[in-house]
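Have a look at the structure below, then the notes.
Only one protein chain is missing from this complex, and each of the others stays in its spot.
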């Protein structure tokens, strides 16, 4: 039952990549909030393949139909169900028993005894991030005073320039969200090169939130890091996360890792942000900053050794289908959406609102 | 309400560092399981300071009193509550308003409006990991066929040797769990040097689980990575986590990152384990492998700039107290315990047991 | 967030009476179960108005579209989302500010600040029981060895004959589920008379489950009675519930109220079933028996005093719309469905399966 998320705000997702539809039911949304559907569509478009040569050829417009919970353009306070029909499904592209390396095919087969929809990863497909982006787009709008943005921090071995959180949030508005234009160009080349070579590349996404007040998050199991990491690892292909300086903190001394403070006119100023705006799992008033590692798309054109489960035999197979040579750009709005959901849940649920 | 964890197995922790006691109530434990209390005590001792010059001088024996749920030495199937009294509390060591940089002091003050117990971090203290180790010790015993172990992968900038998961699990039995004896010696020196310099050091812990069958974990919000990361970020000082090759995967190509397979006598063999035994959030039958980054202890003897909240003035303060110059060694059994809890929850809850 | 139910089996409902659609997402269903869709449709038809003069004139066929979680006719193990379009909505029948006595109109208006869909009760409508019946129909099929049935125990002041649980389950198959044919006739007359008088009548439904083994249910907050009552009070118009002899037990002595036992050939036989098959919240192996009180439909044609919220003035109003003169017959399959969901949750979740 990994499909239901949240404590006060809840999201229940459903759907398979090549089934009838995918969607989400959101509950706990406060009533009376006017949803800007154009802004929602813009977020959906950021994730949708959109005909870019950098992305899959699957042509899904990801139109959202809202079945409930919205009345006269405003949230009703009741469960909001949004459905996205699968329009360009090609279930025939997929074989049932020859499991694709790097994908969930084998574990899913084992878990569900072979009854799960195997076509294009079924329920485990990255396509299920579309309802997340919808939900996150709504959450973003509701988080007044909080700005969320993400950028490609690294892709195919190429790093973007260092950037302050404010700059990261700004960059998220770019069509290809990278601070350094030259790095952006080289990253795109890396994607096209991987595509040409029937291979794929991965990367790292950096996400920031500005305007989060001190006091959000709970100690221990609902720390900001626990909640956000739990959400991020729900995004297919994410294999690592670090907050603030993250793994680099492990090599620092305590004195260097601490963010010292001073008071000025009744306001606390931090002299650094090594801890990504979070101490003891709770926001300290600084910008939240974290990075997630995205593995390269497992579907590659090269021949691989794998197993045909129907015969339990080794086979060599090449997997075509329509796939992204790199999911990092399309994952950027998903990461933002995931953070928005977590923050709205904290906003709605904490002592400190 | 970050104190309650789990889906089928649940743990509800409580306590403050310098209050009367800390503890945990476990529910969902299957009945009729004989708990080896000696093994539990050994795990508790691994985390307890124990008079080592590498650790805090606080002398807590961490004796566990079981108040319920254990009948005639076996689990009763009913909630098991375990309490650990705080015996060597020295609440006077802590000031109320001068917040310690790097600690949760400021966010906790903001969150709870100054009503939370501030002494030694109160509820946010690393001391709360003692009940987690107790719970994990019970979980470990119940996970028949699964072996869990962790080692110090890096400490104070010094790396341990690379090691297979089997070797990691073995190393966890060492008093100072490091594979390479020379690296171990240098790490200890780094801790003592940091202590002498009134500073602290951090590190990285690598954890592995052998014997996890394919099919544990759920897609999306209850993926193994989601569950384990949520648990790990509940451990104070953890700031990053990566599964399998983690952040290094971001720089690999899809073909290199995939774990190819072959079948042999009806058994599937993987030719690598770049993904840490998990695909699409579900175990694939390989060893689970992940690493967590542990920041250096924030309490350091050097003078730091911070704020006195009672006057909202900048002050320069040095924080004494009894603290660990490096929490990494004591965090090793905590990481193992956290994984054991997650895996038992999956074992008890999934289709695939 | 009252729209998500369950512990191991979860149901997330959504929808408004005169919105686009209503539906449910079920998660935690075991994979590989072939759903008999004809049986599902039969259950849906039992609840649907169906043109009976005893029911509302609203013509909803309640066709279910399954969007996910069903693959090749069998449960996939992934979330199963079912949607029912509202086809015969007549939102114009309802006024916004003149709240209907006995309905949720006033509390909903207060709760959601006037933003909830008010038309026909919106999300609070009895129409939302259609997805519950769908979910229950699936659950019933999965509960092999357990038979669930309900009958009208009392309606408009007329009582059905006493009946053993087996007889109750049998009667549930009747078009008008009453044991005593004469009582059935008089009950129907009572409904038609109420309809003619522009009034409505209520009643009591008795529900039984055969084949539940001893050991289902948990002590305290997830007792069978807690779970079942929580579900039953989710059904609009239910205002009371009693298990076994229920309120009559309050007047008995302990000796009379106890169900004594004897052993025969290794099997325990009870000499009575005053406690409805449940002791201490856990099933004892006897048939489960409970009754729910259903208040008369609040929508009546007679003039009533109420308030126009837009002006905060007293008004006298008569509420037409299309409504049931008695919801008891249509509530029978809803009660059964609710019990089926609770029992499947226990079956999937308990030690004792």
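Which chain is which? They are A, B and C, in the order written, and residues in each are numbered from 1.
The rule is simple: a residue touches a chain if its C-beta (ideal position, glycine included) is under 8 Å from a C-beta of that chain, and two chains touch if they have at least 3 such contacts.
Please read these numbers as outputs of a predicted model, since none were measured by experiment.
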*Consider the whole complex, including the chain that is not shown, and state which of C:31, C:203 or C:329 touches that chain.*
C:203
*Which is it among C:85, C:154 or C:330 that touches the chain not included here?*
C:154
*Of the residues listed, C:30, C:50, C:95 or C:246, which one is in contact with the missing chain?*
C:246
*Over the whole complex, note the residues of chain A touching the chain we left out.*
8, 30-31, 77-78, 219, 349, 351
*Could you please point out the chain C residues that touch the chain left off the display?*
1-5, 7, 13, 99, 101-108, 110-113, 121, 123-124, 128, 154, 156-157, 194, 199-204, 213-223, 225-227, 229-234, 236, 238-247, 249-264, 266, 268, 271, 275-276, 278-285, 293-300, 302, 304-308, 312-314, 350-352
*asked:* Using the document's contact rule, name the residues of chain B that touch the chain not shown here.
replied: 1, 3-4, 8, 10, 12-16, 19-23, 25, 27-28, 31-32, 65-69, 71, 74-81, 83, 111-117, 122-123
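The rule we apply is simple: only the chains that are shown with their structure count from here on.
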*Report, in whole Å, the distance between the mean C-alpha point of chain A and the mean C-alpha point of chain C.*
39
*Could you tell me the distance, in whole angstrom, between the mean C-alpha positions of chain A and chain B?*
26
_For chain B paired with chain C, centre-to-centre distance based on mean C-alpha positions, whole Å_ = 46
*Residues of chain B that touch two or more other chains: which are they?*
219, 351
